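With one protein chain removed, the remaining protein chains of the complex are shown where they sit.
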Amino acid sequence: MNDSDPRTTTPLLEVSDLKTYFRTERGTVKAVDGVSFSLQRGQSLGIVGESGSGKTVLSRSIMGLLGRTNLFREGSIKFNGQELMGLSVKEMRSIWGQEMSMIFQDPMTSLNPVMKIGRQIAEPLMLHLGMNKSEARLTAEKLLTDVRIPEPQRRLNQYPHELSGGMRQRVMIAIALACGPTLLFADEPTTALDVTVQAEILQLINEQRVDRNMSLILVTHNIGVVAGNTDVIAVMYGGKIVEKAPTKTLFSSYKMPYTEALMRSIPKLRQASHTRLATIPGRPPDMVNPPLGCNFAPRCAYARPKCLVEEPELTVTENPEHVYACFYPVGSPEYHERKLELSQRSDLLSTGGQN
Amino acid sequence: MAILLLLSVSALTFGAMNVLGDPLFNILGPLAGDVNNPKSAALIEEVKVKYDLDKPLPVRYVKWLGDFVTGDMGVQFSTDGQPPVSGLIKERIPRTITLLIMAQLLAVMISIPWAAITAARAGKRSDKISTMNSFFLLAMPNFALAILLKYIFSLKLGWFPLTYKAIDPYFERLRQIFLAAVTIALPAAAVYQRLLRTDLITTLQQDFILMARAKGLSRSRVIFRHAIRPSMFSFITVVGLNTGGLIGGSIVVETVFRIPGIGSSLVESVLREDFPVVLAIVMLIALAFVIINVLVDILYSIIDPRVRR
Amino acid sequence: MAGTGKAHLRNSPDVLLSVNELVVEFPVARTGLKVNAVSGISFDVIKGETLGIVGESGCGKSTTGRAIMQLPAPTSGSIDFNGQELTTLSKDDMRDARTKIQMIFQDPISSLNPRRKVRDIVLEPLLVWKRGTQEERDILVNKILEDVGIDPQRAAESYPHQFSGGQCQRISIARSLVLDPQMIICDEPVSALDVSVQAQVINLLEDLKAKYGLTLIFIAHDLAVVKSISDRVLVMYLGKMCELASSDDLYARPSHPYTNILVDSIPEPDPEVIYAPTAVMGEPPSPINPPAGCRFNPRCPNVQDRCRVEEPEMREIAPAHFVACHNPLTY
Partner (left out) sequence: MSEETIIVSVSPDTEINAAIRKKIGWGFWLAISWVIFITLLAILAPYLHLKDPRGYFIDIDGSGRPPYGPSFEHWFGTDKDARDIFSRSLHGARISLIVGFSAITFGFIVGGTLGIIAGYFRGWLDKMISFTFIILLSFPSLVLAIMLTALLNRSLFTISMILGILSIAPVGRLARASTLQFSDREFVLAARQIGASDSRIILRELLPNVVIPMSALALLGMAVAIVAEGGLAFLGLSVSQGITWGSLIQIGSDSATTLEKAPWIAFFPILLLFLTVLSLNFAGDRLRSHLDVKESSL
């Protein structure tokens, strides 16, 4: 380990077989159930999933930000070659803020309502970088300029409630960037914002990522948000990554029927109005009692008996960057066969006069 | 608003005292009904004039209010030659105020660290034990707790004097008051602790605490710098509002520990049916309470920048 | 730009709902100020049409929907529904009129009483109006529950929290259907739902619209969703109208700078579409103290002096395409 510099040879983040369970009175919730991926320096990864898919828990679990009561966490998280699993909170603290930082969904609740913005930004600067008050203040002002907040000097003395939602999110970004982290988590950073503001915030995050050569993990339920902003996308379903590919590949040649269904169920501006949307029947799996085989099988139009009993492993396609977990992926003979059956059946239904 | 409230409260108290009660009867006893006896009738007339009972109620109220704000609270009915009510109150009020301040300080001082520790360990065994403790404290009526403490610390251990003597040295009197203050403070501390603990737990679940942790701040910094202050608002309100509860407690506790304060004289005067004293004390307490509530409101807006404009 | 006017109102016997110069103001507690939630909106809906109303938070779109139902009554303006003026109706007549217009709300869980069984919730409107015999009511409720895809058996014994968000939204839809309304106002009906469930509900609304011959007003902040379901779309900004056009036309040729920004800002789920939203300055100003002239002028990239003083009116710049802007982008 010591003779070669891990910074050049290993990826920035390497997660393998990460499991994160919560013990509740109803049973064990398998929020994250065996997730593996790696992230290169400067790369941006989008994690997409519906509510309950475990995407938020995954990001917090990697960062070690979950409380430890009733929590079970297993697997390996290598950051810069260092194993994070098993580090004490005290040891993690030197990584938090400095090496990894996080932006949360709701800028309304993520800033301390009774503390001035200047102090909230200065806090990590003084703690990690050992700055004194006036240095920290100057740096904070510069950070606010970086995130394009007008009149930064005046803002430092304001409280969060005196700012608009978009401004608050910028402050959060400034705090997250303060100590120059190498990895930034953004957990639904624009969900609480209006579309016009969302566009600016996404641009800002991306710009800062490139400027500072940071890696980014962008967690969201909105496929549109990750499409234009990430290098790689991982689709999560039922606590697992079910498909992961470089962004363009994922959109052009997805393999997982779930990814397909997800893409086709989103109304798109370019489609004519009243275009019939594809739907996914049923609801996401109960993570206390997940299905025996593939988590998606009970809702999948292409599922076969095997899918209900056996769990598919992640499979690599011809593109080594593109993996998926499915026995009968989009494009396979079985997929086509079932698709034909389905279209015939719907023809029958429509000619038969049924609704 | 506060002034309207003060006026309503005082008018209501005055009205209740004079309509529901019969002041004449309280002064003269059975004589008051004896109108056929010319001797009594003359006495009744005399008393009516002396205490303004011949005038209509609103007039009496206005006059009484004027007197009250200038510090004249009338004379005690039942005993001739006693000091005026204001004199009695002036003598006794410092003891009650000492008792209340001491109790409130104790309660706050106990409850804040207690809440911080239990909130940080919410759900663990030590937290559950502490919850049980506060249940026990809350289920103990203050008179019962007073008796218990008196039995243990005064009678069995002899740490605290049994009675309050106005001639005793200051420190000795303070010791007697201290035990009374503890009696009031313990359940109050339990109330405050439970409230602050709940609020702290809520605050600790907020995103900004996660944010503070993600900055790499230490645990104590997260709790004391980030979590305590936003959790203090309802705490302050309740501490303020609970002054009423403490005053109620002081009535009972002063009686048990035989401290001649406002509370014990309220009980005595009710038993003696001495109306001016009851009226003056009830009014004083209600007014103090209203004013405290107003102050709490102001304090609240000073502390919370979101309310400040 | 964001302005007033009535040039876009149609003169057709098929107009079901016609809203004229609708104004809704709310007092701000203790300050004596007022929020100008809706400031002079006019639009109409013809039978069988779906009108989409889109805009960012605080633009007054939900307030407009509720004002039609007189919940609460608007400050001024007229609302003509099927020849009946809703704003001047007595309390009882309004109760009666409400049965013909129904509403679905954003939060599917909050809009169902947690302490009543689902089937009773759907049955309630019939009991309020004492419609039919018990047998007829049962048949109708079961039929409608099946139409929205809820098992009547399960509905009879379950409470709302035992259903998922999407199912709760179906139940809300069922409740709105039992009185056989002519129009349904959908206030952000899918924004609380996951994408896969969102598509189910949108499709369901399309199906029910055809089956029950409904007219819809569909209010949402997601332009793509609104476009997908609507025939015509009205874009609102800060209590005013910006643009009104058929939904395909609006997307293809946005004329109002705000509409254009809105269309641009939506991140398309397609990496081939280059995501380069037009810069927009700042965030919406407060509706307590809206800017003079065109309300969009402080943020508009093409702002001119005229926009700061003169409020634009809706005008037809192409057949059935209306815009309130002094210098529109297209045509």
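Per-chain numbering from 1; labels A, B and C assigned in written order.
In the analysis below, a residue touches a chain if its C-beta (ideal position, glycine included) is under 8 Å from a C-beta of that chain, and two chains touch if they have at least 3 such contacts.
In this text the structure is predicted, and so the values were computed from the model without any measurement.
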- request: Touching the absent chain in the whole complex: find that residue among B:Glu91, B:Glu172 or B:Glu273.
  value: B:Glu273
Touching the absent chain when the full complex is considered, from C:Leu22, C:Val54, C:Met103 or C:Ile150: C:Met103
Message: Given that one chain is not shown, which residue among A:Leu13, A:Leu39, A:Val57 or A:Ile173 touches it?
response: A:Val57
For subunit C, residues in touch with the removed chain: 66, 69, 71, 95-96, 98-99, 101-103, 105-107, 109-116, 124-125, 128-129, 160-161, 172, 175, 179
Where the unshown chain meets subunit B, residue by residue: 5, 8-9, 12-13, 16-17, 20-21, 120-124, 135-136, 138-144, 147-148, 150-151, 154-156, 162, 201, 204-206, 209-210, 213, 219, 222-223, 243-245, 247-249, 251-252, 255-256, 266-267, 270-271, 273, 278, 282, 285-286, 289-290, 293
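Keep in mind that, in the parts below, only the chains that are shown with their structure count from here on.
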Task: Please work out the Cα centroid separation of subunit A and subunit C, and write it as a whole number of Å.
output: 32
- request: Could you tell me the distance, in whole angstrom, between the mean C-alpha positions of subunit A and subunit B?
  value: 55
- line: Touching subunit B in the complex, subunit A uses residues 60, 63, 65, 69, 89, 92-98, 100-102, 104-106, 109-115, 123-124, 127-128, 159, 161, 172, 175-176, 178
Task: Within their complex, state which residues of subunit A touch subunit C.
output: 50-51, 164-167, 194-200, 202-203, 221-225, 227-229, 247-248, 251, 261-263, 265-281, 283-284, 355
Message: Which residues of subunit C touch subunit A once you look at their complex with the stated criterion?
response: 56-57, 164, 166, 194-200, 202-203, 206-207, 211, 221-225, 227-231, 247-248, 251, 261-275, 277, 279-280, 283-284
